[in-house]
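A single protein chain has been omitted; all remaining protein chains appear in their positions.
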Amino acid sequence: MMETYPLLAGALLFPLGMLLACLWPGALLRMPSYLAFAPIPAFAAVLFVADVSPLVVGPPRLHLTFTLDLPGALLLGVAALLWITAGAYASPYLQGRPNRGRFAVCWLAALTGCIGVFLAADMVGFYLFLAMLTLGACGLIIQHETADAWRAGALYIGLGLLAETLLLIAFVLLAADIPGNGLLIADAAAALPTSPHRDLIISLLIAGFGMKAGLVPFHVWMPRAYAAAPTPAAAVLSGAAVKASILGMIRFLPLDTALPHTGTLLAAAGLFAALYGVVIGMTQRRPKVVLAYSSVSQMGFIVAVIGMGMIAGDGRAALAAIFYSANHVLVKGALFLSIGVIAATGRRYLWPMLLPVAIIAVGLGGLPLTGGALAKIVVDGPLGDGAANTVATLSAVGTTLLMLQFVRGLITTVSTDQEATAAPSLFWPWLSTAAASLVVPWALFLAVPEGMLPNPLAPELLWKALFPVLLGAILAAVVWRWVRRLPHIPEGDIVVVLDSCVKIAPAWGKTIEQAEGMLRRWHVAGISLLALTLALGAALLAQ
Amino acid sequence: MPATTVLDATTADGALLVLAIVLPVVGILLSFVLGGRYAERIAGVLLPAGFIVACIIFLKVWQGGEPLIYIVGGWQPPLGITLRADGLSVAMMVAMAIVICLIGVFAHANFGSRAASVETRAPLVFWVMLMAISGAMNMIFLGGDLFTLYVALELLTFAAVPLVCLDGRVETLQAALRYLLFALLGSILYLVGTALLYGSYGTLDIVLMSQRVRLEPATLAAATLMTLGLFAKTALFPLHLWLPPAHAGAPAAASAVLSAVVVKGSFFLIVRLWFDALPGLLSVAASQLIGVLGASAIICGNIVALRQKRLKLLIAYSTVAQIGYLFLMFPLAFSADPSPHHYGDALTAGMLQTISHATAKAAMFMAAGLIYAALGHDRISELGGIARALPMTMFAFGLGGLCLIGLPPTGGFLAKWLLLEATIATAQWWWAIVIIAGGLLTSAYIYIVLSRTMGPPNAPLTLYAAVPKYQEVAALGLACLSVLLGLVALGPIDVLQVGRPEAPMAGLR
Partner (left out) sequence: MNAATLFGLCGAALVGIGLYGLITNPEPLRKILAFNLLGSGVFLLFGMIARRAAAAGLGGDPVPQAMVITAIVVAFAATAMAIALVQRLADETGRASISSDSSDAVDGEGKS
């Protein structure tokens, strides 16, 4: 086994170095071709780092600590894979498009932020890299510079900054509870159950990470952002970047302590999002938007698993959630990449291309032998046998339906040129992501010691996984055959309310501006000076 | 309070303090003697020299762990005048010296004088006033008695007013006159306060005053008048009437000095007054009132900034809002349950905010100036495409914006972290809401500006003038400084506590 430090340091410093190299115009010009190399050291670190000994950077007073614990390593591994393939996909995608340099810079910033968040063991580092991830992601979303992209970017950065401020307050509160001067996340999570501000901190953490994870009603940014972002960027954002919030919940929330009330709320919110995403997603037409709503649903499901873990005080729920997330990273990444591939494929070669897409898409609903089915088996324990499990089955049915809807939508985007085929530089990264999404979950599943989890090939489990899929398929057939028109719901559904708020805001702004103009008149300012003198004098004397 | 009077003595290297004040004055005199053509060269030598002196003083104070003192002419206070460099002074001195030097670099393009050219008025005035501001600021940071500080404050105002109307346009003349008259109103209030304090205690020396001060109506009345006078000079909302036209109308280099440096002088005096001269005298109610003014500055300033159509006005209103943040330290430091820890934290946060705003805002005004120079206007709706023409400038603007929003690792972030920590430790969550709302509003207008500049141009972009590279580098340098300021947490942040009593003298309450 190799030494830990150089590997961990390399995982972070390599993309950071590439980012800094962009300051040199010559490097910036070529950078779009090398994006795939940036995450390789991170992937190597996951493969070769064996222990969790931390890497400490900086003087003892205020240092950054990085470590590769099991949840971080699992997510970082699959995320790095997706960043590699999506990076390879991005190079040809960017050919001849404007703003390639900016795309590369934002890509590398988001990548560095993503790796940093997965590795950070202290709150300052976590916050720093989360902010970097948000800024980079915002840059990727506005890449096309259409009006929609700017609006999506504004929504994303606004909600992102709000989430980060809530998290900042939570971190500040947590820091006060940690004995000594350290800021380690592990210490903070350990001190949280006995903190005097426990409920406040947990609410802030859930609100902050919930906004980042797209929990209803904070999901409004997701459909707009993923629809506006370039395809490879949407793949990494929906696959890898959004998992930072899941990791944050797992790292910060005290999952080993039973907190039934908070857990129930979290699970209910998650399950609601899991169904809500499916229902709204069904009404959408653009494949990217359908996938975004599927992300809302899947992220809600993962949050629900964490919530169920909190109810029971069962720390193993965290790993189950991570496994589910890891599967989602690759599947969602592959599905987003397939949008670009299918769009470049003619009708003649459509079916060989569509088959793997359909398999991994329906796999998300739990098709037996796919990663999705394994993920459902893993989370079955934490979900228990109660209402949560029923809702989970419902969501599996819905996800299958939604994914079939996605595949159907995808067919309509096929290239008008009958004979067209996707360029190999687009095709191979997509195919390897798709292959990885089938293989990697199995590899991870088999790494779990035997006896901990049921045998996935057992007939009753196969049937249990297959039956929601079949139900979903039948439903899809029913919907396509008999439902003439689905209601049309705008992308981002309840964001419309926000839009109308934004419309009345100028009126308020105008009032304030007028009042401010009044205050700037000379005699008004003079009188306010005197009035304030009296007020301050009175306030000083009143003691 | 023990009435013991400890007589200070000039410490070793105390003469450096005199040098810090005298250097710019020498420069001003030389410029008048040698004429305007040499003014830039004289400033080019003396401003960096001033920076070096500031750095030496900083190192001495940091390593020595105690203030440097110089007693002018050997006359002890209360009769004589002391110069005193404690942690607050040296931190501010170094920061302001860097900002002024980089503004000097930037200004070379607009106020550079070539040896062969005819002497013109504007360059002479600009460089003389820049040196005067540098000297006056040092005097404010080092002055040990309240009357010296009054004189320094007036010097600062007199140096700042001409900068507003350098180009002699009618609007800027009006803005300058408005500024001057309102500032004079403020300084008279301050002067009344010093008269009352002298009448009560027979001294204006800050150290002596802090030992003798009693809680009595005359003292409080004096303190109120001085504080309000300084509010007027700092342009704390709602006394900001002079700031937007003055800062938005001046040439870019002058706007940068005014916004980054000049308003910080009077703010520093408020800190000196309440933290050093009259420790423990600020009541909770009064500190809350100051906080409310700061909060309304943040909210109103930011909202009005959002509605501006011109870039320089937007930045000027953002200054109004950012000044509000500075005043949030008062309710946090003087809370109902005073503890030395939060007191120090709030003070550190306020100073850090002062310095990071100085660097970030100077960079943003410079960027706005370059855009104005290139396009011939600064209407935000017509800035499309400029990001492609001046990428480095827009990058500097964006970095400055990040610092104002308070994202890590900028100085603004560290200041915000400390402020939030203090709000929570003193259980005053309402200030936390203001800080959050302010950050979001700030991010909104930064986003709007950046999105406009990156968007497509309305008409084919014609650049009126090429922008010199070194001007962009100066703006970017300041912006990078504001970003890296967050890293001071690793190093010399303790210097701020040098020469401060361990805890506020709460015994007075």
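Per-chain residue numbering starts at 1, and chain names A and B are given in the order in which the chains are listed.
The rule is simple: a contact is a pair of C-beta atoms (placed from the backbone, for glycine too) under 8 Å apart; a residue touches a chain by one contact, two chains touch by 3 or more.
Quick caveat, the model's predicted, so the values are computed rather than measured.
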Which of B:L59, B:A122 or B:A195 contacts the chain that the document leaves out: B:A195
Contact with the hidden chain (one of B:Q174, B:Q211, B:Q428 or B:Q497): B:Q174
Residue of A:G17, A:P196 or A:G517 in touch with the missing chain, whole complex considered: A:G517
Omitted-chain contact residue, chosen from B:C55, B:L185 or B:A437: B:L185
Contact set of chain A toward the excluded chain (per top definition): 517, 520-523, 526-527, 530
For chain B, the residues touching the chain missing from this view: 78-79, 147, 150-151, 154, 158, 161, 165, 167-171, 173-178, 180-181, 184-185, 187-188, 191-192, 194-196, 198-199, 202, 241, 244-245, 248-249, 310, 312-313, 376-378
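One rule holds in what follows: only the chains that are shown with their structure count from here on.
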Gap in Å, rounded to a whole number, between the CA centres of chain B and chain A: 41
Contact footprint of chain B on chain A as seen in their complex: 58-59, 61-62, 124, 127-128, 131, 135, 142, 145, 150, 153-154, 157-158, 161-162, 164-166, 168-169, 172-173, 175-176, 506, 509-510, 512-513, 515-516, 519-522, 525-526, 528-529, 532-533, 535-537, 539-543
Touch list for chain B against partner chain A, complex: 178, 182, 185, 189, 215, 217, 220-221, 223-225, 227-228, 231-232, 237-241, 244, 281-286, 288-290, 293, 300, 303-304, 306-307, 402, 405, 407-409, 416-417, 420-421, 424-425, 432, 435-436, 439-440, 443-444, 447, 451, 454-456, 489-490, 509
